[in-house]
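The other protein chains are all here in position, but one chain of the complex has been omitted.
Letters A and B mark the chains as written, and numbering starts fresh at 1 in each.
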Amino acid sequence: MKKDSIFYTVVFSFIIAFIFVFLLSLAYGATKEKVAENARITEARAYLSAAGIEVADPGEIEAAFNSAFPSFDEKAPFNETTVNGKKIVVSPFSGNGLWGTISGVMAVTADLKRMVGLAIISHNETPGLGGRIEEKWFLDQFRGESLSGKIEVIRGSGSGDNDPDNGKVDGITGASRTSSSIEVIVNNKINELKEMIGGIN
Amino acid sequence: MSPDINPLVLFFASIFTSNILLANFLGMCSFISISKDMKSSNGLGLAVTVVLVLTSMLNWVILKYILIPLDLLYLRYIIFIIVIAATVQVLEMVIDRVSPALYMALGIFLPLITVNCAILGVALFMQIRNYSFIQTVFFAAGSGLGWWLAILALSAIQKKLLKAPVPAGLKGPGITLITIGFMAMAFIGFSGMLSVQ
Partner (left out) sequence: MADSPSKILKENIWYSNPVFIQILGICSTLAVTNNLINTVIMTVGLMFVTGFTNVTVSLLKNLIPRKVRMIVQTLIIAFYVIIVDILLRAYLPDVSKALGPYVGLIITNCIIMGRAEAFAQSNGPLLSFWDGITSGLGYMWVLMIIAFVRELLGFGTLFGMSVLPEGFTHWTIMVMAPSAFFLLGTFIWISKTIMLKNEGGRK
């Protein structure tokens, strides 16, 4: 058979495409479970980290999550639990960043006086710039921050503002849009929680 | 669910503050080799913009109505790149038939475009960021124009550089990269502009 005939070209393309797609679907099928599990772990870790619980071993995250949030209802707008003797409220949030949706988890004390912590589940910001919102130094600034006023993300030294009483955190240098997006998202969530929980109590 | 971002903001952000080339480094290969000549830079810029808008629309439709419903998302790289290659091929044939003059201007650049990372990059970004159709079109157009702007500016600077005394070791790609670095810095200056929505 001639190698350059149309028939051969078409048959060859079909066969090779079929083989590749078949192999890929095998590989995909084999790892599907694992990927779903990873997604669950990422979410559980975000909740734990927002609540201020650090779990180093990925294998223990699900167990730690179940013990920290015994009656977790993922459909509820927020969940209450007790960590280290303090009642806290955790709630997922999402909002617009520069490039796409930023989603994460916020934990506040049940009396809404202090932020417990913030964690990011997913974002599409530029790696190394806006993408740094998921880094520990940035998120740690929110720990214990007073919620009496609006939280401001300011242009600071870029190394973090760890004073919990001033309601200010340092933004990310070079990513002012992402920093201001975070400010909007966080404050919206705080107001939402204040309305929801304030209404109940 | 697509993010609630004004397409116009996306359009300008992708031209200036997050220029596909200067901030995301996409489309460098052809950028460095072509940028020596203004006329070809112009042609390539136009070709990239046209192909970007066309392929991102096609890819969006395929993604939304074929890949996502059939749970074939993991095949997206193959599908995207084949769509791009096919579009370029068809475009080449159409231009050849319809306007030989345009073909003379664009024809030689079209094959280069298939391996231009900017095209695939935009397709992947629009998928990962979940853009709506309108957002995708604006983002693709902005990225294309941004790339065009960057290559035109670079070729103009290169022309001036011809007369400048550059150390022997730095000649060629070295000085080009450093020039691009300065351009990238200048473009960061635009980032204040877009906080006004």
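Here are some notes:
Everything that follows uses one rule, which is that a contact is a pair of C-beta atoms (placed from the backbone, for glycine too) under 8 Å apart; a residue touches a chain by one contact, two chains touch by 3 or more.
Computed from a prediction, not measured in an experiment: that's the story for all the values here.
Contact with the chain not shown here comes from a single listed residue; of B:V61, B:I82 or B:I134, that residue is B:I82. Touching the missing chain, out of A:S146, A:T173 or A:N187, is residue A:T173. Note that of B:I5, B:L54, B:I95 or B:C117, the residue touching the chain absent from this view is B:C117. Shown as candidates are A:N38, A:T82 or A:S148; the residue that touches the absent chain is A:N38. Where chain A meets the chain that is not shown, the touching residues are 3-4, 8-9, 12-13, 16-17, 20, 23-24, 27-28, 31, 34-35, 38-39, 41-42, 122, 124, 127-129, 131, 158-159, 173-174.
For chain B, the residues touching the absent chain in the complete assembly are 22-29, 32-33, 74-78, 81-82, 85, 114-121, 124-125, 127-128, 167-178, 180-182, 184-185, 188.
The rule we apply is simple: only the chains that are shown with their structure count from here on.
Of all the residues in chain B, the ones that touch chain A in their complex are 1, 3-5, 13, 17-18, 23-24, 74-75, 78, 125, 128-131, 188, 191-192, 194-195. Interface of chain A with chain B (complex): residues 20-21, 24, 28, 96-101, 124, 126, 174, 176-177, 180.
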